[in-house]
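With one protein chain removed, the remaining protein chains of the complex are shown where they sit.
We call the chains A, B and C, going by the order they appear; numbering starts again at 1 in every chain.
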Amino acid sequence: MVAAFARVLAATEAAQAELDALDALAGDGDHGMTMVLGWRAVVAALEAEPPASASDALHTAARAFADVGGTAGPLWGIALLYAGRVLRNADVDTTYAATAAGAAVAAMEEIGRATVGDRTVIDAMAAARDALAAASGHGTPLDEALRDAASAAAAGAEATATMEPRVGRAALNPERAYGRPDAGARAAAIFWIAVADAG
Amino acid sequence: MVAAFARVLAATEAAQAELDALDALAGDGDHGMTMVLGWRAVVAALEAEPPASASDALHTAARAFADVGGTAGPLWGIALLYAGRVLRNADVDTTYAATAAGAAVAAMEEIGRATVGDRTVIDAMAAARDALAAASGHGTPLDEALRDAASAAAAGAEATATMEPRVGRAALNPERAYGRPDAGARAAAIFWIAVADAG
Amino acid sequence: MRKLLNDPFEVVAEMVDGLEAAYGEQIEVTPSRRGIVSRGRAASRKIGIVTGGGSGHEPAFFGYVGPGFADGAALGNVFASPSATPIVEVAERVDRGEGVLFLYGNYGGDVMNFSMAAALLVDSGIRVLQHPVADDLASAPPDRASERRGVAGGALVLKVAGARADEGASLDEVHAAAAHANARTRTIGVGLGPCIVPAAGRPTFELPDGSMDVGMGVHGEAGMARREIGRADDVADELLDLLLGELEPGDGESAFVLVDTLGATPLMEGLVVVRRVTQRLRDAGVAVHRARAGEYITSLEMAGLSLTVMCLDDELRRLVDAPGRALLMPPLDEPW
Partner (left out) sequence: MRKLLNDPFEVVAEMVDGLEAAYGEQIEVTPSRRGIVSRGRAASRKIGIVTGGGSGHEPAFFGYVGPGFADGAALGNVFASPSATPIVEVAERVDRGEGVLFLYGNYGGDVMNFSMAAALLVDSGIRVLQHPVADDLASAPPDRASERRGVAGGALVLKVAGARADEGASLDEVHAAAAHANARTRTIGVGLGPCIVPAAGRPTFELPDGSMDVGMGVHGEAGMARREIGRADDVADELLDLLLGELEPGDGESAFVLVDTLGATPLMEGLVVVRRVTQRLRDAGVAVHRARAGEYITSLEMAGLSLTVMCLDDELRRLVDAPGRALLMPPLDEPW
């Protein structure tokens, strides 16, 4: 789990400029920096308090990421928190991963008062959740299920390019971002790709 | 006494523009209006509460004039007040007039923290006081003494044209008023000329 | 820029240092230096009340702590919501085992971060109820009132909640009192001039000198219409009519009138509006329980003000009149 977060940090740092640029279209251009600060805080916290279990790791990550504040802080914070609560020291298999992803998406929807189709991070996360749920149904092993989730998340992110934003700063000037994917959704795709080590 | 104040009001109204113009040189150009408002308040107060004596009249005049506020209000208010206290219901003769004028000038000097030579109303008032004192010494009858005071006040006012202002707004930009008499001194001259009915 | 600053990015930390120098005996600063906890609490209070929000609105939000008001406040950067960390720090210090009420302005970032904190507090066994204050009538239509922004009315809602809590009420009872207070409170503002965010160094919005924006929010969010500045009485009438249109004061209700000046606007102009509003209310047969003017929630040096009316039934009247003292909120009580 700790190694996975390290991969996510590296991938997000590599994509910071892309994410900032996407966020600048209709937002304030800080999403890349915010996500990097978030994953850095997570990796640092996990090194400071080595977790005893996957759920411990997610709980530590949740508190650390939330500290970034703004919009991304609470969104990813609560997603990591609820995912961790689902795992509750279980060994992570495809079914647990699917349930955890489901809890994470529900948490994001509740705190953001948004849902699939609103052109947000939720569109990519929900795609990953659905892929994991399908894999769990087929008994697919975890690493392959994670690769499915990664490609689903990437597709979900791309799909946001033609969506009307209904929440967040983008909603204030929708026309500007049309034709390019939502920054938050791209960041989620990068997350799943790194977790699946399918980069 | 009431008729005297009525004459003063009429004379000051006629000279308002001149006084405002003089005050505008180094002040804020409101001295003519302020003096007119002052004497109007005095005349109105005396009509509303007909005075039983000269000192009563001056006391009523003092409160009324003070209500104008700013700088002229308290200056003339306290002068009229202390003059009234000297008279204390006596019949006004040259000696009483000289003493009253002395009290008035002393009051102006105290409240204004200024004196003869500072290019203020005091320069004209002190000239009138000195003329009355001399007349009192020579046993000159009141109406003639008042005419001496009026011409002395007029001369005193003219003399301010070449003085350096050391108090009030004029002191902030002395050079501007040089060569023209001080507005307050001219207003005092107009007062004495009207009281003496030597217009 | 007419501002006296050191490093603009350090201004909030330095402000907290100055607050501690002035009121160290009254408040405690949490480890993150972004949480302010009151040392003065009524023994009768069972629950904790936590407020907070972006900096730049002083005296809101640390000025809202004190007996009869909030027990603690979490601070964000200028005009940015606080992260979950200071909110959790404050909640853990003010909880007495009966749960904590989060009372803050209804802004996206605030809702998210306070909700995140609430989720984290589940692990500490602390029960949280939230009430995002929504009183800015201009920010959403009546049928979407829950989406409205929270502005000066929040001070009155907090007063009610604080008093109810000091009566020993439960978390649910205090939460209900806050909701009831909010339901009978409406605010609408008028913007007259922009402010300058320290880090930005230039005005947050453009508003030509001599024009006004009725309905403008405390961060300069655009209002309903930009027009030439009107006479004070005409603007006061316009604001009051909009509020009364929705509030519809009932028979037994009297009005608490609050005129909040946004920073640069002098108290003199606030009192001129109080004059007109109280006159109009009396003419309309609405009893005025109390009228106050001052800087309750500002927006740095923004010019403008807002009018808040709370319609008081017997319960709300009892609670607004309860004793209390906030650190820096202009007093709402009868001074003597």
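Keep in mind that, in the parts below, a residue touches a chain if its C-beta (ideal position, glycine included) is under 8 Å from a C-beta of that chain, and two chains touch if they have at least 3 such contacts.
Since the structure is predicted, the reported quantities are computational estimates derived from the model, not experimental observations.
Shown chains touched by the undisplayed chain in the intact complex: B, C. Which of B:F5, B:Y82 or B:Y96 touches the hidden chain is settled by the complete complex: it is B:Y82.
Interface note for the absent chain: among C:A145, C:A176, C:A199 or C:V272, the touching residue is C:V272. Residues of subunit C in contact with the chain left out of this view: 1-6, 11, 14-15, 17-19, 21-23, 25-26, 39-40, 55-56, 58-59, 63, 66-67, 190, 192-193, 209-210, 212, 229, 231-233, 235, 263-275, 278-279, 288, 290-295, 298, 300-301, 303, 305, 325-328, 330, 334-336. Touching the omitted chain from subunit B are residues 59, 62-63, 66-71, 73-75, 77-78, 81-82, 107, 110-113, 167-168.
As a working rule, only the chains that are shown with their structure count from here on.
Taken as a contact graph, with one node per protein chain and an edge wherever two chains touch, the assembly fits none of the named shapes, being neither a line, a ring, a star nor a complete graph. Set against the C-alpha centre of subunit C, every other chain centre is closer than that of B. With centres taken as mean Cα positions, subunit C sits 57 Å from subunit B.
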